[in-house]
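Notes to accompany the following structure.
Shown here: the complex without one of its protein chains, the others still in place.
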Amino acid sequence: MSMANAIERFVPDGATVALGTALEPLIPFAAGHELIRQSRRDLELVGPISDALFDQLIGAGCVRQVTAAWVGNVSEGLGHCYRRAAEEGVPRSIAIHDHTNFSIALALWAAAWNAPYIPTRTLLGSDILNTNPHLERDGDVVRVHAVRPDVAIVHVQRCDEHGHAHAWGPLGITEEAGLAAGRVIISCEELAESAPLLKHPNRILFPETKVVAVVHAPGGAHPSPVQGYFNRDHAFFRDYAAASRTREGFEAWLKRWVLDVPDRSAYLARIDTEALRIRE
Amino acid sequence: MSMANAIERFVPDGATVALGTALEPLIPFAAGHELIRQSRRDLELVGPISDALFDQLIGAGCVRQVTAAWVGNVSEGLGHCYRRAAEEGVPRSIAIHDHTNFSIALALWAAAWNAPYIPTRTLLGSDILNTNPHLERDGDVVRVHAVRPDVAIVHVQRCDEHGHAHAWGPLGITEEAGLAAGRVIISCEELAESAPLLKHPNRILFPETKVVAVVHAPGGAHPSPVQGYFNRDHAFFRDYAAASRTREGFEAWLKRWVLDVPDRSAYLARIDTEALRIRE
Amino acid sequence: MSDFTPQELMVAVASREIRDGDLVFVGMRLPILAYAVARNSHAPTARGLFEVGLMRDQPASGFLGTMGDPPNVAGALWATRMSNAMALMAQGEVDLGFIGGAEVDRFGNLNTSYVGDPKKPEVKLPGSGGGADIAILSRRWVTLMTHERRRLVEKVSFITSPGYGDGTPSWRKRNGLPGGGPVAIITTLAVLRFPDGGGEAYLDSVHPGHTVDEVRANTGWDLRLAEHVSETSAPSNAELAAIKRFDPDGFWTRTQS
Partner (left out) sequence: MSDFTPQELMVAVASREIRDGDLVFVGMRLPILAYAVARNSHAPTARGLFEVGLMRDQPASGFLGTMGDPPNVAGALWATRMSNAMALMAQGEVDLGFIGGAEVDRFGNLNTSYVGDPKKPEVKLPGSGGGADIAILSRRWVTLMTHERRRLVEKVSFITSPGYGDGTPSWRKRNGLPGGGPVAIITTLAVLRFPDGGGEAYLDSVHPGHTVDEVRANTGWDLRLAEHVSETSAPSNAELAAIKRFDPDGFWTRTQS
């Protein structure tokens, strides 16, 4: 399935979408950019940290709410679009449900198991309790209420057309996000035959019953790293940070790297992917 | 480390021990038999289902309490030693904390995350709620209180001497049992070099900080199956069920297969392991 | 009649409960065969979920003594933790579950824990395993059992896996049970079913060679009858062939009582 098709069919306006679930690696930038190109609106983004992708979606006006532990640019610091939205309502105001990394994982496990919440001692003493209504003090614990994404979008190394994915490297909250989600969209470096993947059923990431779309999107995580395939493009993150410092700079960046780009191959044609490729 | 050594050093009388965490496969019978030979007493056994090993430990008088979803003989039915202990206090009476398969998993995840409990809708309407004080009705959910084993004993396919284990096939509650436990003892089919294991860090079962002993125990899960190595010895389970129907029969079985057997190699010398071996 | 054993008939009947496309939480023993039979006939896109931590489409090609046997892993679509399999069921994604029962009552409640006082039981049964989870969380479920008065009882002394509780309307809903409850009790003599929305079991069909009177005499309560009690359809040749393929030595269907 094409990315355009997958996004069009399975991510409606208003959807709650988990993205960037492996933290710094395997961020589905290709899918995120397609959400922007299709002018998706009123999304709720769910994730742990998000290395620049949430910032881009917010800047593009796609986002109604952020439910996350951290939004910015990991090697550079602040997320400038996130700041503008939160501070000035530009391009629109957003609701923010702050989490910690641990609490967003627990919120997704709660949803995966259909538990209303999971109690924890993390968050005790933090003012995050005062700003996120889904984190509730209960005696000597905090109830972390379930967060159930409508869809989780996950980039992996290998997948067959039925959704049997192998991913490796640190996986953050990928497993619980996929299980908690109503459905999963997978983008992959390699679209593989089923047999070699099923030979190692322990490495299959999700049950095929959750996966609604598999998109062959090599380089689809750029500029984030993909274990075994690509290193992180630190300079690209640095350039994005510099460009997005102003609203005008962001808009120019978005035009150049997303809006005027028909699809991922056109994007990749502008990147020296060979310099980033991991050779083992 | 020898199994005798590992059990002697790391499983004291009175310990709470998780065993048989992968359900039917990978049951650490060699470790269990060593517990019996060393006359360990007052153990609390923790597990999901337990295919005959719990029954043997109970019959040998090692057990004070069972915290499990099911105790018997999977292909044959009832656990006769379990019945005698529960019904007649023979060889001693035992406390029983009934669980479901799901709830024992949640109890271990709660312990792993140091959460006091995890709320769930399973168990609603079941009388198990009335007999296990660690399952507590709370409005429209049940609080499954944390179960923290002192030690988890796990049989795996491959492990290095530092505790980096690869296990495959269905794993039941193995991961959460090991994370919840204070320490982990691993018995393995193959004691392997570190490098090939660490080449796939995603497949490492536990952090090395949890593992206190690694025992090379090929065939240590017999008569339970080991993916890639041994099929299940159905006849052995059948013979055990028949023998253990009476107390005398069980004692004769125990003498023959455990007490009069110095170690696992002597035990295996009596089994046609070649007939069970998986050749791929 | 003597072309098939009661177990073979039970497997065939159980397999017919599986609808094409179902995600089936496959229990131990006969349901493993029922899944294999259904997958090879009328339910070619069903999937099996095994609590040990497996999802499959094709049934295992070798004999299974337990769901955790190596042939059940070969070709699996997912080998994982039990709690992940339970997650799907907790989300309502399991269409049909199978539970083995030691005792069942007229409202479909199962006891697999204690006969007599739990503090001093007459019989200590193995316990729930995943039974209570299936009973509470799956969309619909079926139990298989030897038909004896001591097993089909007026009221189980201990509810391990709840059916429709005390049989009052909406008992499951009032008690917060998310799943739909039992739809059939498949025994060695007959098939009992439940009315839509649950309640008390009734006799729906009697296996070939048996009679309504015989069934009622072996049931521990005054068994209601369907308006038209039919004869259970015998296993077809195709069903018997499939059973033979997956239980070649009759471990489950020829040697069990």
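Letters A, B and C mark the chains as written, and numbering starts fresh at 1 in each.
Definition applied: a contact is a pair of C-beta atoms (placed from the backbone, for glycine too) under 8 Å apart; a residue touches a chain by one contact, two chains touch by 3 or more.
If you're wondering where the values come from, they're calculated on a predicted model, not measured in any experiment.
Remark: the absent chain touches shown chains A, B in the intact complex.
Contact with the chain not shown here comes from a single listed residue; of A:Ile49, A:Ala146 or A:Ile185, that residue is A:Ile49.
For the chain missing from the display, the contacting residue among A:Cys62, A:Val151 or A:Leu171 is A:Leu171, taking the whole complex into account. Within the entire complex, the positions of chain B that touch the omitted partner chain are 112-115, 164, 175, 179, 198, 201-202, 204, 206-209.
Of the residues in chain A, those that touch the hidden partner chain are 22-25, 48-49, 51, 68-72, 74-75, 77-79, 82-83, 85-87, 96, 98-103, 105-106, 109, 120-128, 130-131, 140-141, 168-176, 224-225, 227-228, 231-232, 234, 237, 278.
Please note the rule applied: only the chains that are shown with their structure count from here on.
Centre-to-centre, using mean CA coordinates, chain A is 39 Å away from chain B. Mean C-alpha positions place chain B and chain C at a centre distance of 27 Å. In chain B, 106, 109, 120-121, 141, 168-169, 171 are the positions where the chain touches two or more neighbouring chains simultaneously.
Residues of chain C found to touch two or more other chains are 54, 73, 79-80, 83, 86, 90, 178.
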